[in-house]
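Here's a slice of the assembly, chains where they normally sit.
All chains are identified by letter, namely A and B, in their written order; residue positions are counted from 1 within each chain.
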Amino acid sequence: MKNEMTLSFVAIEENEALARMAMTCFITPLDPTIEEISEFKTIVSEAVTNAIIHGYECDGKSQVTLHAVIDDNKVSMTISDEGAGIFDIEQAMEPMFTTRPFMERSGMGFTIMESFSDRLSVESVIGRGTVVKFEKTFSPVTETSRMR
Amino acid sequence: VGEIQRFLRDDGMVKVSRSIRELSFKIRHATDDYIKKHGKSPSISEVAAVLEVTVDEIILASDALRDPASLHEKLYE
């Protein structure tokens, strides 16, 4: 199937749940397994939380934007913010690296996103913002489930 | 209990929390059973059919299953 959507919202923590659920509904027609849903949601959740917390410091007015495309059983997504930006992307992506240890951040966000997606890329400019792109291919829809 | 309620509240699902929590346990069981039988993970529509609920309900309830501990197991397994 083919589908496309864009979702944007202001930077408040409540909207992480909104993003997670909206994206889950978006991929439902692919009839994913519970495990695939959970992996996909986790990627979205980590990227959106980063945009809200690190990008905008939960300012309640700047926009986080998600764009997603379904092409057959592959989902391509971008999560973007126009916030603080990342100083050193390579370092930021290292396991356990966090600039906010005092906030109980684990520093595992990018590591989790990488392990649950097929490919992931990050672009960022200090003071301009951050774009996270990823792809995830789902197991093909079976005939039995298609018929229901 | 306070912990679970806070967790559900954070997920924004207060009024429907108990039934969702119950369903989320059923999903876990149904999924395990299915894997034992078929050697692969079931799709949401298959789980919905087994439990005789809608796919929407599975989505809501499976969101309540989100649990950082299992995430960790997955990462380090």
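Definition applied: a contact is a pair of C-beta atoms (placed from the backbone, for glycine too) under 8 Å apart; a residue touches a chain by one contact, two chains touch by 3 or more.
Remember, predicted model here, so these are calculated numbers, not experimental data.
Visitor: Counting across the entire structure file, list how many copies of each shown chain there are.
Guide: A x2, B x1
Note that in this section only the chains that are shown with their structure count from here on.
Visitor: What is the distance in Å between the mean C-alpha positions of chain A and chain B?
Guide: That pair's centroid distance is 20 Å.
Visitor: Write out the stretch or stretches of chain B touching chain A in their complex.
Guide: On the chain B side, the touching residues are 10-12, 27, 31, 40-47, 49, 55, 58-60, 62-63, 65-66, 71, 75.
Visitor: Would you tell me which residues of chain A are touching chain B in their complex?
Guide: 14, 17, 20-21, 24-25, 28, 31-38, 41-42, 108, 111-112, 115, 139, 141-142, 144-145, 148
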